[in-house]
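Below: one structure, written as structure tokens.
Then we have subunit A:
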Amino acid sequence: MIRPALPYLLAAVLAGLGVYGILARRHAVLVLIGVELVLGAAGLVLVTVAQTGAAGDPGAAVLTLFVITIAAAEVVLALAVLLALFRARGHVDLHAELDAHGEEEVRGRA
Partner candidate 1 sequence: MSGTLGRVRADLLALVPDLGTWWYAVALGPLLLAAVLLLAAGRRAAPPGHRVLHRGSMVAAGLSALGVAGVALDRPVLEASWIPSLGVSFSLRPDGLSVPLLLLTALAGVVATALHLHPGREPRPEPVDLADTDPTSPIPVVRGEDVPGLATYHACLLVVLLGALVAFLAGDAILFFVGLELVLVPMWVLVARYGDPGSDREGAALRFLLVTVVASSLVLLGILAVATATGSTDLALWAGEGGASLGRGSQLAVAAVLLVGLGLKTPVFPLHTWLPWVHATAPTAGSVLLAAVLLKLGTYGMVRLVVPVVPEGFAAWSPLLAGLGVTGIVWASLVCLVERDLKRLIAWSSVAHLGFVVLGLATGTQAGLQAALFGNVAHGLVSALLFVVVGGLKHRWGSADLGRRRAAVREVAPRLGLALVLGMAASSGLPGLAVFWGEIGSLLAAWSPAADRPEGWFRGFAVVAALGGALAVAYTVRVLREVWAGDRVEPRVPDAVLTERTALRLLGVLVLVLGLVPTLLLGVTAPFVEGVLGR
Partner candidate 2 sequence: MTLEVDLSSVLPVLAPLAAAVLLLLMDAALPGRREPHLVVGALGLAAGLVAALPGLRLAVGEARSSFCLAGGWCAYRADHLVSALQVCALGAALVVLVLTWRDWSAPGPGAGAETTGRAPVVTALLLAATAGVVAVPAAGDLGSLLVALELATLPTVALVALVRTTWAADRRARAVDGAVALLTTSLVSFGLLALGAALWVAATGSTRFDGATRAEHPELLVLAAVLLVAGLAFKVSAVPFHAWTPVTYAAAPLPVTAYLATVSKVAALGGLVVVVRALGTVEGTTLVAVAVLAGASMTVGNLVALVQQDTVRLLAWSTVAQAGWVLLPLASLSAQAASAAGSYLVVYVTATLLAFVVLAAVVALGVQARPASLEAQRGLLRSHPWLALPLMLALLTLAGLPPAVAGVVAKVVALRPVLGDETWWLALVAAVNIALGLAVYLRWVAVLVAPAPRRQAGGVTAGQGEAGTGDQAAAAAAPAGDRRRVPVRLWALTGLLTALLVAGSILPVGAL
């Protein structure tokens, strides 16, 4: 029976790393990885809860599986869209302008 503090701490670190990745990285895939880190943190918390017996039902562990599965599905879709983005724009830079149309519209007004 391990103390839950350590896994929670690790989860926090993971989540922090993920958020950092999301905010700091330009490359879409790296941002994707950041999201995965956050999901990992969530999974870790769930597993810990399930193991420390805080949860009365096995739902927590099952939920972890759910999260992982959904994450996988997301990654697939995300990569597909990013591929399309690369085809269309030639880059997968998330700092790039997404709404040029609206931008020029605003400029034209202002």
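Just so we're on the same page, a residue touches a chain if its C-beta (ideal position, glycine included) is under 8 Å from a C-beta of that chain, and two chains touch if they have at least 3 such contacts; residues count from 1.
Selection rule, in plain terms: all candidates are chains of the complex that A comes from, given by their letters.
As the structure is a computational prediction, the values presented were derived from the model and not from experiment.
Visitor: In the complex, what candidate makes contact with subunit A, out of 1 or 2?
Guide: Candidate touching the shown chain: 2.
Visitor: Within their complex, state which residues of subunit A touch candidate 2.
Guide: Per the touch definition, subunit A meets candidate 2 at residues 11, 15, 18, 22, 28, 31-32, 35, 38-39, 41-43, 45-46, 49, 54-57, 59-60, 62-63, 66-67, 70, 73-74, 77-78, 80-82, 84-85, 87-89, 94, 98-102, 105, 109.
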